[in-house]
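The structure appears right after this line, and notes come after that.
One protein chain omitted, others in place.
And now, chain A:
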Amino acid sequence: MYVAVKGGEAAIANAHRLLADRRRGDRSVPALRVDQIVEQLALGIDRVMAEGSLYDRELAALAVVQSRGDLIEAIFLVRAYRTTLPRFGYTRPIDTAAMQVERRVSATYKDLPGGQLLGPTFDYTHRLLDPQLAGDPEVVEPEQREADGQRMTRVSEILAHEGLIEADGELPEDHLTGDITREPLEFPLARDSRLQALSRGDEGFLLALGYSTQRGYGRSHPFVGEVRIGEVELELDVPELPFPITLGRIRVTECQMVNQFKGSAKAPPQFTRGYGLVFGQSERKAMAMSLCDRALRAGELGEDVTAPAQDEEFVISHSDNVQATGFVEHLKLPHYVDFQAELDLVRRMRSEHEKRNQTNETERREAAE
């Protein structure tokens, strides 16, 4: 005998209790501390901050613990917290030339003012598992030198002297910086809104799209003009004060992709640019973002839009992993009312189909006789 299932509430509570248990795991193993995660899983934290659009290492680490290491879930936790925070202003644009640079490489020049700085990179490591790390081996202190306080010229500025590369471009005087977290997206987007969306976009999705442009789906002949990682100051204009005040420093990764461009009806032959900027240290994301940014400028530069990576509505509408995971996973929710409606329709169409076949069969037989 069927009796309507009750007790969803108790089931949910029990499921969450079990989840809490599984999250903690074996109680005889010490619990992870937030500071351990901040210090030792820093790049995971950077991703959570970047795609969560909230620069707070401790909160990101807390989210990682709470989500059992599921980074998209952690990003979601951070976003749901961030959205409740009041806005008290917008900072001045950061000056990445004044960055306290820890890493900076250019692929377009052998050497350049400021030099090539490898910094803390996985590049050129041999990907051999290191069994020693299972313990806690002594780690030698790194070589360091005093910061010289010099501005490090951006590659785009070097090329700009010859007029071979497009300038940063100007926005209209009265342009208010977009805020995709406060206004609904409206296509086509202004480039500032588009860059915001890309900056919080899913790393994997942008990586795949950037990769697709390299394989010929919207090819843009890219060179890494430079990628730099380091800390920049955040400054805020306060109405009562005649000077900006410094709020603090954040670590960012910036990528300037330089792309060959043969010219079109809209623009002369020159090097064009794609731009990537993300919180924390993430070259992969910043590079993928700059490839996508360049691809998405197809319309602006008068190129044919032929590939997915060039299609703004397609890219931006699907780049947010919190939206994507929610909608994909919502398929788990009950849909039996709609399924019932479809079931009913298929049954009716099926019986008509069979009736038709039967009639045809009888007619065929009668004709044969």
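Simple rule for what comes next: a residue touches a chain if its C-beta (ideal position, glycine included) is under 8 Å from a C-beta of that chain, and two chains touch if they have at least 3 such contacts; residues count from 1.
One rule holds for everything that comes next: contacts and distances are computed from a predicted model.
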{"item": "Options \"Alpha-D-ribose 1-methylphosphonate 5-phosphate C-P lyase\", \"Succinate dehydrogenase\", \"Sugar ABC transporter permease\" or \"Long-chain fatty acid transport protein\": UniProt name of the undisplayed chain", "value": "\"Alpha-D-ribose 1-methylphosphonate 5-phosphate C-P lyase\""}
{"item": "Residue touching the undisplayed chain, where the options are A:Asp237, A:Glu300 or A:Glu313", "value": "A:Glu313"}
{"item": "Touching residue (missing chain; options A:Ala98, A:Leu185 or A:Ala208)", "value": "A:Leu185"}
{"item": "Contact with the hidden chain (one of A:Leu176, A:Ile245 or A:Met349)", "value": "A:Met349"}
{"item": "Of A:Arg23, A:Arg68, A:Arg92 or A:His335, the one touching the omitted chain in the full complex", "value": "A:His335"}
{"item": "Interface with the unshown chain - residue positions in chain A", "value": "1-9, 11-12, 34, 56, 58-59, 62, 76, 79-84, 86, 181-188, 313, 317, 322-323, 325-330, 333-338, 340-345, 349, 352"}
